[in-house]
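A single protein chain has been removed from this complex, and every other one stays in its place.
Here the chain labels run A, B and C in written order, and each chain numbers its own residues starting at 1.
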Amino acid sequence: MKIKVTYFAVFREKAGLQSEEIEFHGLSCSDLFNQLSIVHAFLEKQSGCKVAVNDNLVDWDFKLSDGDDILLFPPVAGG
Amino acid sequence: MKIKVTYFAVFREKAGLQSEEIEFHGLSCSDLFNQLSIVHAFLEKQSGCKVAVNDNLVDWDFKLSDGDDILLFPPVAGG
Amino acid sequence: MFQLQDNRISRIDLLDQFSNPRAGAFITFEGIVRNHHEGRDVAYLEYEAHQKIAESEGKKILEEARESFDILGCYAVHRTGKLEIGDIAVWIGCLASHRDACYQANRFIIEELKTRLTIWKKEYYSDGTSDWVNCKTKIS
Partner (left out) sequence: MFQLQDNRISRIDLLDQFSNPRAGAFITFEGIVRNHHEGRDVAYLEYEAHQKIAESEGKKILEEARESFDILGCYAVHRTGKLEIGDIAVWIGCLASHRDACYQANRFIIEELKTRLTIWKKEYYSDGTSDWVNCKTKIS
């Protein structure tokens, strides 16, 4: 499937880009996170990060579909 | 001994006076409290009240001397 | 700094007391005159104080807060006299590098002020009666 991934904060800086369209052969957001961590050398643990699909926060086992718009969030630091 | 007692808040209202000079034959502030509770029908427990002698807060077992200036405080309610 | 005052407490003026480049947290508590107490409608209230001892206890409480918690500063003001519904009865501000000490110090100060200041509160109810709060005697 073809999906779009947008990066934030340290992920954007490490990936060296704001967003990209990629061909994805896994199932879940967790699979996507593992794949992108290798490609872009992210060191962050998945458990500390968040993911949104089509503007809604979802769990890591959420199943992706063709055309999904994914937001990849590194550990947050509000306040 | 002769001492002066000044009353505050509900004690002043119950005693019907702001202060009085009295002849005291006891020893401690505790003795004084018991005596005045009977005279003025104070119902307050000693443990919830405070006493000052010559403008310093003291414990109830503080020994009084002739000429002391006693302030008798009912339970406080700041805040 | 601790202070008793007979005139209205202005939070705006108090906020100006606080500024420190090391500060990461600033917490204020305001005790406000409510229109109800234990099911009764409160019209207004009056605080009576023994000023000298209340001020000395207030200063001690703030010193204890600075010794017990890792804060950069603290300040408290208590009203006396007649207060209307919505008036600020007590204002406490604490400044610290980190929020945990700041919350703890702020809470410590209000709990201590409530039990140690020589201040008494008389509530006047909308039915015309009045009562010394925390005293078991009702005065009509």
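What we mean here is this: a residue touches a chain if its C-beta (ideal position, glycine included) is under 8 Å from a C-beta of that chain, and two chains touch if they have at least 3 such contacts.
In this text the structure is predicted, and so the values were computed from the model without any measurement.
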item	value
Among the chains presented, those that the missing one touches	A, C
Chain not shown: contacting residue from C:Ser19, C:Ser68 or C:Thr129	C:Ser19
Where the unshown chain meets chain C, residue by residue	11-12, 15, 19, 21-36, 85-86, 97, 99, 102-103, 106-107, 110
Interface with the undisplayed chain - residues on chain A	8-10, 13-14, 43-44, 50, 52, 55-57, 71, 73-79
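Note that only the chains that are shown with their structure count from here on.
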item	value
Intercentroid distance (Cα basis), chain C paired with chain B, Å	26
Chain A-chain C separation of Cα centroids, rounded to whole Å	50
Rounded Å distance, chain A centre to chain B centre (Cα mean)	73
